[in-house]
Structures are given as structure tokens and as C-alpha cells.
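One protein chain is absent from this view; the other protein chains keep their places.
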Amino acid sequence: MAKIGVFVCHCGENIASMVDTGKLVTTISEHPGVAFSSEYKYFCSDPGQETVKKAIRENNLTGVVVAACSPRMHEQTFRKACAEAGLNPYMLELANIREQCSWVHTDKIQATDKAIEITRSLVEKVKRNNNLQPISVPVTRRAMVIGGGVAGIQAALDIASAGREVILVEREPSIGGHMAQLSETFPTLDCSQCILTPRMVEAVQHPNITVMTYSEVEEVDGYIGNFTVKVRQKARYVKMETCTGCGDCIQKCPVKKIPSDFECGLGNRTAIYTPFAQAVPNVPVIDRDRCTYFKNGKCKICQKTCQIDSIDFEQQDRMVSLEVGAIVVATGFQVQNTALYGEYGYGRYKDVITGLHFERLASASGPTAGKILRPSDGKEPETIVFLQCAGSRDAAKGVKYCSKICCMYTAKHAMLYAHKVHHGKTRIFYMDIRAAGKGYDEFTRRAIEEDQAGYIRGRVSKLYEENGKLIVRGVDTLLGKPVEVEADMVVLATAMIPQPDAKEFAKRIGIGYDEYGFYNEAHLKLRPVETATAGIYLAGACQSPKDIPDSVAQASAAAAKVLGLFSKEQLEREPVVASVSDSTCAGCWGCVIACPYNAIDRRDITDRNGNLIKRVASVNPGLCQGCGTCVSFCRSNSIDLAGFTEKQIFAEVMGL
Amino acid sequence: MEHSIRPDSLKQQLEKVTGNNYACCYQCGKCTAGCPAGGFMDNPPARIMRMVQAGYVDDAMKSDSLWYCIGCMTCTSRCPQNLEIAGTMDALREMSLKNDSDAAQTRSKKFVTAFHSAFLNTVRKTGRLQELALVNSYKLRTRTFMQDASAGMKMIKQGKIHPVSALTSKESVQAKEQIEKIFRISEQESQSHTERRKPVRRTFRPDATVKIESGMTIGYYPGCSLSGTAKDYDISIRKMCDRLGIRLKEIEDWNCCGASSAHATNHKLAMLLPARNQALADAQGMDYVLAPCAACLNRQVTARKALIESEELRADLESVTGTETTCRAQFIGVMQLLEGFGTEQLKSRVTKPLKELPIACYYGCLLVRPFEAMGYDDPENPTKMEKVIEALGAKPVDWAYKVECCGAGLTMAQQEMIEDLTYRISKNASVNGAGAFVVACPLCHTNLDMRQEGMRKRYSDAGVMPVFYISDLVAMACGASAEEVALDKHFVPATDMVRNL
Partner (left out) sequence: MGIQEQYRNEAAELLSSGAVKLVIGYGGGSTPDRRRPVFVRSAEEVSRLVLDSYCVANLSAYLISEGLLSDGKNVAVFLKPDGIRSVNILSAEAQVNPDQVVILGFNIEGEQTTPLPGRKAADYAPLMESLRSSGLSPELQREADRLEQMSAVERFDYWKEQFAKCIKCYACRQVCPMCYCRRCIVDVNQPQWINTSSHTLGNFEWNIVRAFHLAGRCVACGGCDRACPVNIPLRLINHRMSKETLDIFGHFPGESADQKPVLATFRQDDPETFIL
């Protein structure tokens, strides 16, 4: 015998102004099965919820319908209230008489009639609700962080300091990412490596963190709380257990002229190398493609030099399979090169460089020991021209979005140059100055007012080389005049773009990405560190262009989500999952193919002797997201969705 | 004074004609930065775009900038939001001329409109540009009697200008009534919409190469300047084709393509004049038509594309010619012809290689822009002409002004600006090691060659740079003599450099 309670909310004036709530209460109280009905100004408020709980207890209600706003607003609120009153929280339905009724109509009489129909249909539905229990899924309480830049390091440290195990996977030989390449960071002008390296060391020494460098994630299987990740540890040809990082092998390697990626090609490295002096772990790696021994079997000087026999040319890649419960993706970004624009030379002018190149020049540990020198002839530039938006905010040739960090780092570059070369002149061609962070606008003003950075509003149409100088043809739109500047060096603030294999990597691990390759968050405003795939989180610039403070904040947020997930041994998931009726399933596998979450498997039903009786589909409740695609596909009606069963929906429709 | 963004019917008209959504312009100024004439304008292109955006179209129409704009389309090709800026200038000029009041005309407007009117008047009368008539009319209107006086005398002596035939209109179109009809239709408003432009990615994609072989006969559209002041180019082209074994068949009764003057003042006229040539080429069964002048080529290619897309244009053309057009004939330039011929074939015909002459390949603007229509080579750093030059044995230099406009059709009305622009081109070429230019356009040639002496008078650090036509070099490398390609008719002496090949 159903005893349904109906609670009609006024929602202030939102509902009450267009729906006659009194009439609704009276009408619905006469509907078969309704044992109690009442109205209130704000049922979502504390006193409102108290009345609901009281009514449940006093009337022994078997089901509750709250006629109010959209379930997306307060379904959870009322579920909790029901649970606290002793009623199974899934015996609750929300009749949306606000977004779907009072907010979209202007005739009170018709709106009231419609509200009555909506409420009635949900009463019919809730009569057929079942006492669903949340599904428990075990959780492996170990996290994996993919990407060892500042975001990855921060996330790993936060998770580890809460007592959980973390595996940090980085594909370069050292952690540190792009932040390790920077000279000084805005707005404090802290030396980048000075603030990063302590964190790097802490990460590698932390008892809860296992750092796997020179390793790549190849496969991710499983689901939240139960991922199986295959990682390839690439062969370094150096024994990590014994190497002390003395650097003798690097000193003696005869192949010295390989352009270093870390130095953006402005400096060289050897075939056996660490990417930079402060590398963590400080164990070198042999570049197989450039090593003389691997190419023609000769040399082996590094092995001869090593006093503790740590070179091993026979090393192989190792595949490791790891069980983790959550994954944080912090794979970072790359900087667009200078070859994008024909009008800026298609990358053939040596003295036209990117912001990252400038960082290496300005860095004290860089190829020029911190002196700003022209790559072409090594001379000090007297005039540097900076071009902002050289690839961002450009629908026709570049990317449409703003790369967010360039206004700030250009101001910083201008300042650093002014500090190092006192008579140097800077000209910065900009469209807008985006300096919205804490201390940012003050920073840019300092560059302009104290360090005399010459900002000119306008974009540059063309630049070319003539007699060793770079002629820059821009415009001052505030004056309305074209401007021509003779520069010794030009720095292009190129776009911050996703890694070259971002899209392919996303497909491998099963998360979504946008048209550019930035990874998709679950909700841009309210869930910026989760993805649509439960258990996989995002941190840092792989999600969108951002600076260091935001990357660190996002990393900590992702860590908090992971720790939330790990706070219990079992994960409770919403029981709104599909299930298959074994007896009627014909095993056509349409649902297996249609499921967007790969949550449906094939299951064999055997008799006692192991003979196959039939093959049926089987839903994994841990993966199922309750979307209902399989239900709509099944021709024989053999699959049903808890919380939205066929009977419930049928009753809801017939109740209208 | 109240300033508000006014919805303006004139602005809507501009949006309709250009397809622009002016709200997309975020005033980055790149158009101004790249405009060769930007420094001369009172309201450079970005300002004009802002004026239109804010609804001050009447102010924009009164601006002097319109009459410094060369129509080189650098602005449009670099705009990050894919706006048609050059087209806006064209449309504003057309509006300015229609809403004209003779009072208070600036010098620029007076001179430039005088040029265009003089040009179009002779075209209207005879179907082709009578250069002497043009010059006379222009000088009368602007009272610039002494301009180019000596150059004019020289050209008459060389036979480039025929006073007799110019005055008796011996060389003109037979079907004059068709030309008159074209002009009358162009006085009406156009009804068709241009497709809406959006800020989307635009990448240059080269068109498929044409197939040109020795022994082929292709159509020939000399255009007005090759029949007159650029007669040396015509002679040179014919010689080159002769050396390559290609036969040329001139289109019968061809008319002037309208060049800059039609383009800059009347959109319909700018389409219909070349459309008639397309109809003639189709009717005469031609597959390819060689148009050596880059401006003519640009107009013909644009008109052919417009004919395929616009029903209104096809209807107008039919009312003029009386027949439907298939748009089968493809107009190509001398560079596309050489590309289709192939550098290997070319190399095999070289008997007198050009002894490593350091040459700057000057493409100019109309060969590569607009890049969607022209489809020839990368609009920022083209390299196809260099490949041809290398095949001939010369040494092309890498330089930065390959596609910077020389001033084109404003050569008479804005002589000073032309001299400034050609000075910069010349300087960059010589700084990068070039000793001569090679061009594929008679107007580029005029500006770099005929105006070089005047330019060097103003800029003492400019060196002497002979200007070759591409056909000169190809023909000579394949065995022709300097006289056979009319090298002696150039203003800047060019024969010394190629003696003793």
C-alpha cells in the first residue's frame, strides 16, 4: 500500500507567482496513494526539510514527491533528508514545476493545470520506485600522477603527505617540466629553479612517492578505484641503483654537438646526458640514436670512464603493470615555434626567438650564463622588440584562444633585459595587457614606469632581416600611425599549445579533449579538475593555458579529490545502473557496442558441468553511469535501469 | 557630443557587399602595420575599419586614405579575423564616387579619380585602353603636363605609344555595343550577396599545376598595356613561347579587363569586363589563355570564380553577349605556364645559361593575392619563380620584399608614393646581393624601371638595377638575343648585364 507524501514548494515567488500551489495541494491530496500533502515557502531550507522529515516519520510515508525546482538543484538535499528520516533515499522524486512550468509560462490557470499533471505523473512513478542500495566498489588507495612538471609534483606531494602512495610517471629523464627551464617567475621574480628544485627533491625522497622517470604510460584499463596501468620504463643504459651522478661520463663523451631540447637548441649536449645540471634523479641517459656505440659499435668511452661500472648497454625497456585507484593527468603543454608565420620569416631568422628561448638566455644556468646575447653572432642586443599575440587570438592562422601567460612573461622579459642591459631599449607590440592575477597589474606597471618598457598598441604585420638587423613593421593604433622599429632581436610570444601527442594520449587513457587538444573537464565552472571519466583528474596546463600559481592550485585541488576518493576503503556509487535479465537476453551484443563507457561485458552462463548454456550481456555496476543508452537500444526489453525502470517510466507517462 | 554605435544603412550596405561582420574587427592594427601606403594615409586601414564599425561611414567615405590605397590586399591576407579590408576600401570608393560632391576634393582624390575616369572613359569608347588618350585626359584634368614628359617622348620613339592609332582608334573592339551595354549595366545596383565571412582558419593551398607541353597552342590575352607601353613585354613573351615551342592564338575581339580602375570604383564593371573575355575564350574553344599581365590575370581569375558562383553575374553576361558561358577556359599567367612546362623541360632547353646572375625575384602583390583565388604560391614567401631562375642558371637571392607592393596602378596619380615604395624594394634587393630584378607584371616593371631614374634622383643611395621580364630571361637562356626580346626598349639599360651569355 503506497503512502506518498507530496510537498509543494513556493520557491519564494518563483513558483508561487505562476502556480496556484494551494490548488495543487488540494488536488493532489485526492489522488490515489497520496497520504499527505503540504506546501511551504522554501522546502530546501532547514525548517523546510524538518517538516519533510517530520511528515515522513509521523505518517509512515513510503515515498516522497517534492514539487519544486529541477532535481539538479536539490535532489541530493532531499535524498539526505529522507535518509535521515528513515526512508530509503531512492524513494524520492522531484517534480520539476519551476524550470519546466512556472518559469516558462505566463498563464496562471494553464500553468497550474500543468503543474498538477507533472506532480501526478511523478507520484505514479514513485509508487514504483525500489529501495535501491548504493553500490560498493573496492578502492585501490594508490594514486598515479602522469607528468612530473610543477603541477604533477604538487599533486604527488599533497597526496603523499596525506599518507597515500603515489606513483609519479614522467617521460623525460628528469622531473621539473617547463618550469625548470624558466629564469625568474612573475610577479615575484623568484628564480624558478630555486623554488622548484626543493620540491623536486622532496618528491623523489618522499617515502610515499615512487618516481618513474624516462617512462611512459602505454595503456589504462579498468575503472575508478580499480585502474590497471601499463607503464614502459625506457632503457637508460645506466644502472639507476648504482649511479652516483658524478658526471664523469658526460664530461668524457666525444659526441658533444647535439642541440639540447632543454636549451631550446641554443646550447648543446652530449650523447650520454642529463637534461640539466639540477636534474632529479641525477642519473644520465644515453641517446640511442646519437650514441656512437649504438650506431656503429665503437667508442664505449663512458663505460670505460665510469668507476663504478654503472653503464649497461644491454639494458632493455621494461613494461610494468600497476594497480592504482585514481589517476591525475598533469602532462603539461608545449610552446608553438616561430615557423608559423610567413610574415615573421617562417622560422628562418636566427634572432627571432620564442619566449622560452628568452628564458634560457636569461637563466643563470643557461647556454649564455644569463647574458642576453643574439643567437646569430653572440653580440648583446641594443634593442629588443617583443611581439605579443604571435599565434594566439588569431582565427585565421593561429589559435583562437588567449594563451594567458604571455603578457606577464613579456613584461618580465622586458624587466630582466632592462636590469641586465642598462642602455637597452625595449618595444613591446601588444593588443591588450592581460594582467589579472594578484600583483600582476602592479608588475606590468613597474615594467612600464620604472624599467621604461616601450609598449606600443598594435600588431606587427611583417618583420625581416636586413644587414644583420631585424626590421619590424608594426603600428601604433592609439596614434593611428604605422611604426617601424630596427631591432637586434625579436621575441615572439607564441601560443601555449597542447603537447604534440595530447589527443592520441587522451584516446589511450579514455578522456575527452577539445578542438585544440586541451583536456576536457567535467564542468568548466564547477568541476574544473575532474574529467567525465570517473577517477581521472586533471591538473595544470594540459587542461588549458595557465600560469604557475593556477597550476599549483589546480594540482592541490586534484589531490583533494583523490584523497576524498581514498577516504573510504569502499567507493559508494549511485545505484542508478543498468542490469540485464539473463533469461530474456538474446546475446546480440548491441548494448555492449552502444555503451559509451564500455561498462557492459559478455558473460557465459554454464551448467554445473561447465557446459555453455548461453552467452548474455552483463553490466559492470562500477563503470555504469546510468545514461540509459543500452536500455533504449535493447529490442527485447531485456535491460533495465534502476531508478528509471520501465515500470516507473510507463507509470510516469500514463500519469500525465 | 554624443558618441554611440549607430546602426547605419550605409554600414549594412558595406556588410552586404563585402560579407564582413564588422563586429569581428578587434582593432589589432595589423592591416595598418602592413599597408605600404599606411604612412601616407590620414586614416589608415584600421581606423577606417573602426569608423565603419562605429557607424561613421560617411566620415570614412570622405577620408583621403581611400585614394592612397593601392588595392594590394596585404591587409586582407594577414587579417587574423579573416575580414575583407581591401574590399571595404573598394566599396567605400564606389560609394564615395556615387555620393560625390565636387566641392572640397583633396588632391589625392582629385588625381586618382581623374586617372580612373580617364581610364574608364577610353575603355567605354573603344573597349580597350588607349594609353595616349588616357594620359592626355589625365593631364588635362590634373594639370600635370610635365609629368613623365621625357618618358613619354621616349616611348613614342620606341613605338610603344602610337599617336596615330591612338587617335584613330584603329586597335579597338569591334562589338562596341557590348562594351556600352556593360557600362550601362554597371550603373545599376547589384542585388547579390557576398557570402558571410567568419573568423575561421585560412590556409594557402596551391592549385593543381596546368599541363603545358611544347607543340601546344594556347589562347593569348595580351591586355592593354602589352599592346602599348609594355610592348616590349609582348615581344618578349612571344619570343619566349617561340623558343619553348608554344603557339599563341590571340583572343578575337578581346576587351580591356578593367584593371585597377574598374576594380577600385565599380564592382559590377570590374566583373563584367573580364567576364566578356571569358565568354570569348570559351566560345573560341580555348583551354588555357595566357595573360602575361598580373593585373589582367588577377581580374580574369577572380571573374571566372565569380561567374561560377553568381547567378546574377551569369545573367548579366548573357544579356551582353547573348550566349551562356561554360567557364571552361582557364586564364593562366606566365609563371603558371612555366610551372606547367616544368623546370626539367626548361633546363633541357637552356643553351645559354645565365652565368649565375644574382637576381631578386619580385612577385608583387597580384600574383599571390588573394591567395584563395590565385592559388599560385605561398603569399608570404613564394619560391616558384626562384626555381625557374635557377633552372636558367642564374642565382636568385633570398630577400624580404618579394610580395611588397610597388604601387601598381597609382603610378600616375601618386608618383611620389611609388618612388618611396620602389626605393625600399630596391634597397632591400641590393642589400641582399641582387644586381637586377625579374618581374612578371608590366606595371611592376613600369614602376621599377620607368620610375627608377626619378626615384634615384630623390634617394642617392639607390643603385642602378635593371629590370628583366621573366620572359626575357627564359627566351635569352634558350638562345634568343637581347634585341629579339626588346631589351633595348627598357628604361634602365639592361643589355650590358646579359651580354656574352
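Should a chain be cited, it is by its letter among A and B, assigned in written order, with residues numbered from 1 in that chain.
To be clear about the criterion, a residue touches a chain if its C-beta (ideal position, glycine included) is under 8 Å from a C-beta of that chain, and two chains touch if they have at least 3 such contacts.
For clarity, every value in this text was computed on a predicted model and none was experimentally measured.
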Using the contact definition given at the top, list the shown chains touched by the missing chain. A
The one residue from A:257, A:422, A:608 or A:635 touching the chain left out of view is A:635
Sole touch to the unshown chain from A:104, A:479 or A:593: residue A:593
When the complex is taken as a whole, what residues of chain A touch the one chain not shown? 583-591, 593-594, 612, 615, 633, 635-638, 646-647, 650-651
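Throughout what follows, only the chains that are shown with their structure count from here on.
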Touching chain A in the complex, chain B uses residues 26-35, 38-39, 43-44, 46-47, 74, 78-82, 199-202, 378-381, 400-401, 428, 431-432
Residues of chain A touching chain B in their complex? 341-343, 346, 389, 393-398, 400, 431, 457-462, 464-467, 471, 473-477, 480-483
